[in-house]
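With one protein chain held back, the other chains of the complex are shown just where they sit.
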Amino acid sequence: MTIHELTIHQLHDLLAKKEVTAREVTEALYNRIRVVEGQVQAYLMLTEEEAYRQADAVDQKIRRGEAIGELEGIPIGLKDILCTEGIQTTCGSKILKGYIPFYDATVIKKLKEKGTIFLGKLNMDEFAMGSSTENSGFQITRNPWDLKCIPGGSSGGSAAAVAADECIAAVGTDTGGSIRQPASCCGVVGLKPTYGRVSRYGLIAFASSLDQVGPITKDVEDCAILLGGISGFDPMDSTSVNIEVPDYKSFLIKNIKGIRIGIPKEYFIEGMDEDVEKSVQGAIDLLSQSGAEIRSISLPHTPYAVAVYYILCTAEASSNLARYDGVKYGFRSNHYDDLLEMYSRTRAEGFGKEVKRRIILGTYVLSAGYYDAYYRKASQVRTLMREDFRKAFEEVEVIVTPTAPTPAFQIGEKVEDPLQMYLSDILTIPVNLAGIPALSLPCGFSRKGLPIGLQIMGKHFDEGTVLRVAYTFEQSTDYHLKKPPIT
Amino acid sequence: MKMDIEKVARLARINLSEEEKKTFGNQLEQILLHMEQLNRLDTSGVEPTSHAIPVVNVFREDEVRSSTPREKILNTSPAQEEGHFKVPRIIE
Partner (left out) sequence: MEYEPVIGLEVHAQLLTCSKIFCGCSTTFGEEPNTQTCPVCTGQPGSLPVLNRKAVEFAIKIGLATHCRITSYSVFARKNYFYPDLPKGYQISMYEYPLAEDGFIEITIQGMKKRIGIIRIHMEEDAGKLKHGETPETARFSYVDFNRTGVPLVEIVSGPDLRSPQEAGEYLRRLRAILQYLEVCTGDMEKGTFRCDANVSVRPKGETQFGTRTELKNMNSFRHVEKALEYEIKRQIRVLEEGEAIIQETRLWDASQNITLSMRGKEEAHDYRYFPDPDLVPLKVGEDWIEEIRQSLPELPDRKKERFIQEYRLPEYDAEILTSTKAMANYFESCVRLFPDPKTVSNWMMGDLLRELKKDEREVDQCPVTPQHLAGMLSMMKDGTISGKLAKDVFEEMYRTGDLPEKIVQEKGWIQILDTGEIEGAIKKVIQANPKLVEDYQRGKEKVFGFLVGEVMKQTKGKANPKLVNELLRKKLKG
């Protein structure tokens, strides 16, 4: 097996045993990137110089005979939504082109302290708004399993890079499915942690009450390792929760006997792809055979999720994105005579279509006379959806569903129909509205050879049980070992 | 509900082309139509969820921490002069 195909835990063993150096690993990854990046286009920027500096520091430490941590010397990729000091951070938007933050996101700080190596910044839908990465202000990332297809989004660059072995793992963010759906499309593992589990400080906000940072990895064990590396309370984030971070690896046991798994009937919707349904059903059967108790449950407010989500996330986004006004950073239009024009042209020229559409929608749902009908109403239905989950989790420990109604669709297929694009998020959105953790892992392939993802949702702060179920499933299958046909 | 897209775009400080006004207008109308299904639900007496987690009273202590050096703050700006961010004159 070549170095770039390895997982975090495999590489860690090699590094610790001095069978390979961090510099060699880093070189192997950049070589791989040079080979496939022209086809995948996952990266917006490579940070080679800094990566080798980080690698050499780890190698020195190993040479000194010091023990290294599990993430030390592991080259990963970062979704370009996380602020990195001294390194351009664009959030996939032209409006932030050339913006070099002067501070690190807390997640970045944590990973730096752990000696993780950053290969570069990964492509995404502009401001994380999208499900296909086609809304990037810079380039279209392709699905390594089929270059005509989207890699999912918004963390499409991250999932594609992991799938194409252009990094060992990646950090993404998930507001309505932006980690899980691309993980599903690209056949890798992605976890959206409980809201408050990982600091949002330095994560460029799309919808603050829904955004969460999480790992995208090649297998469940790596997911547990990387989750442990980024989790924890942060005094800089009022919404991060001060609950002890468990050793997530301790949940990696291949045993789910007696675990109650809920299957919500509302998630098997009309228009669901046949292959998806079949694979997920097969996965449920396997879980059942592994000793889990399968129960049919109901999450009755699921059909309202898309409406609730697109009211709340656009409302928050319209406010979060007001700061891009051409005054303090980023792009400023050249075509203005006064302040008002400077604002409206800067924002017209700097933002892409989808971002503009969502800002307009969000501005509208908050505006005088409409607030109660839209924003308040949606916030109330959000309460009902959380209640659905609360009740369900009185009966079951985890909930299993498909991650997306279809495998990856073709590039350009849904660009002109935003509502259809929004509706395809229905299976991932409820998790963010409820703030619970959920993971997607490969559970099969379509007849066209595209990966299909299984979603496992857990109770607040119970990532452990989610990982345990995922690990048991993964260890009983070999989907995670399949590699895309890209060379 | 019909959206006055020009008014909303002005409020959002986004200059839209005629083309965009038309396509966005149509798309948003469809989306809003979809959202109207929420009206089917009776939510009287339901507390809105506006915060993702049921946590209250998170504070920092009143301690001064060193500020960012001014060059760093200003260097990211498209227009700066003599320690200030520079903008077109605001008419008063």
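Going in written order, the chains are labelled A and B, and every chain counts its residues from 1.
Here is the rule we go by: contacts are C-beta pairs under 8 Å (C-beta built on N, C-alpha and C of every residue); 3 or more make two chains touch, one makes a residue touch a chain.
It should be emphasised that the depicted structure is a prediction, and the values quoted were computed from it without experimental measurement.
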| item | value |
| --- | --- |
| Option from A:Ser367, A:Gln380, A:Thr401 or A:Thr428 whose C-beta touches the chain left out | A:Ser367 |
| Selected from A:Tyr30, A:Tyr99 or A:Tyr422 as touching the chain missing from the view | A:Tyr99 |
| Chain A residues touching the omitted chain (full complex) | 82-83, 89, 91, 96, 99, 101-103, 105, 200-205, 207-209, 235-239, 315-316, 318-319, 321-323, 325, 327-329, 339, 343, 363, 366-368, 371, 375 |
| Where the missing chain touches chain B, by residue | 11, 13, 50-53, 55-68, 70, 73-74, 81-92 |
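Here, only the chains that are shown with their structure count from here on.
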| item | value |
| --- | --- |
| Centroid distance [mean C-alpha coordinates] between chain B and chain A, Å | 23 |
| Interfacial residue positions of chain A with respect to chain B in the complex | 99-103, 195-196, 209-210, 235, 238-239, 241, 301, 303-304, 306-308, 310-311, 318, 322, 325-332, 336-345, 347-348, 351, 353, 356-357, 359-361, 363-364, 367, 370, 373-374, 376-384, 386, 418-419, 422, 435 |
| Parts of chain B lying in touch with chain A, wherever the complex brings them together | 1, 3, 5, 8-16, 20, 24, 27-28, 30-32, 34-35, 37-39, 41, 43, 46-53, 55, 58, 60, 68, 72-73, 75-79, 85, 87-91 |
